[in-house]
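So, chain A:
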Amino acid sequence: METYALELIRNGKRIDGRELTQFRDIEIKEGIIENAEGSAYVRMGNTQVIAGIKMGVGTPFPDTPNEGILSVNAEFTPLASPDFESGPPGENAIELARVVDRGIRESKSIEMEKLVIAPGEKVLSVFIDIYIIDNQGNLLDAAALAALSALLNTRIPKLDAEGKIIRGEHEGKLPVVHKPITVSVCKVGDKLFLDPAKEEETILDAKLSIAVMEDEKICAMQKQGSEGIEFDVLEKMVDLAMKKSMELRKLVK
Partner candidate 1 sequence: MKTREIVLPGDMIDERKGRKLGNGVYEEGDKVFSKFLGVPRVNENELSVIPLSGTYLPRFGDRVIGVIETVEVSGWFVDINSPYSAFLPLSEGVDEFVDLQRSELTRYYDVDDIILCKLSKVTKNKTVQASMRDFESRKLRNGVLLKVTPTKIPRIIGKEGSMIMMIKNKTACEIVTGQNGLVWIRGENKEKAIEAILTIEKESHTIGLTEKIEKMLNEDVKQDVNEQLSNPDSWVNKKISKHLSE
Partner candidate 2 sequence: MGKKSDTELIIGGIRIDKRLPDQTREIKMKVGNILSANGSAEVSFGNTTALASVHGPRQLFPRHLQESQTGILRVRYNMAPFSVDERKSPGPDRRSTELSKVIRLALEPAVFLDDYPKVTVDGFVEIIQADGSTRVTGINALSLALATAGIPMKDLVAACSVGKINGTLVVDLNGEEDNNSESDVAVAMIPNRNLVTLLQMDGMLTKEELMHLLDLAKKTCKKIYEMQREALLEKYKGEE
């Protein structure tokens, strides 16, 4: 299947008949996990991802006493793919979590200063957990989309007099002011394409994932893949990501 996918892409076509720069069908469902403060399910073609957000109370980092805490974790659960093993996150799960984290953190999408309970002592923590349910390619873009959608419907839990969380009661929404969208641009020879399906992931030369904000600023980039990218192709990849991010952002409420 993979060699067939490779042949097709070299001729500008895809296995499922898509254009090179076309995304698969995307479905987003918000707030599907009741017990989570925020959540979203994303289906991108046959890839399925759930992002769940839990909030807690913690002590701020010493160098940012007036900011809440953001933590992103990803689980490549074995049920999602015969290639995923049980156990602690491997390098791919860790990389995905950290890249999604940077997209959100560097874009200052969450107003972290508004998450302070007692300056220097107590702040709110936002835990984003990304669960891969079905790996059919392009996990990063789907995960970033799920994380963003989940953040946009996250409610802040009510705190009691001692600053402890009262589960089940909420006051207000998490202040999210930007919508960074991540687009991974893939490359085979001189052909660039988007939203790789599972068979296409294994045959691509290189991938450049770019997180773009609504004002077209770039807030995160990560190159993946075992081949290099010619210097002069970089700008084309960035342009493609920027253009596509505008389209995808319309799907997010």
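The candidates came about this way: all candidates are chains of the complex that A comes from, given by their letters.
Everything below uses one rule, namely that a contact is a pair of C-beta atoms (placed from the backbone, for glycine too) under 8 Å apart; a residue touches a chain by one contact, two chains touch by 3 or more; residues count from 1.
What you are looking at is a predicted structure, and each value in this text was computed from that prediction instead of being measured.
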{"item": "Pick from 1 or 2, the complex member that touches chain A", "value": "2"}
{"item": "Of chain A, residues touching candidate 2 in the complex", "value": "61, 63-64, 67, 89, 91-92, 94-95, 97-98, 102, 105-107, 208, 213, 216-232, 234-235, 238-239, 242"}
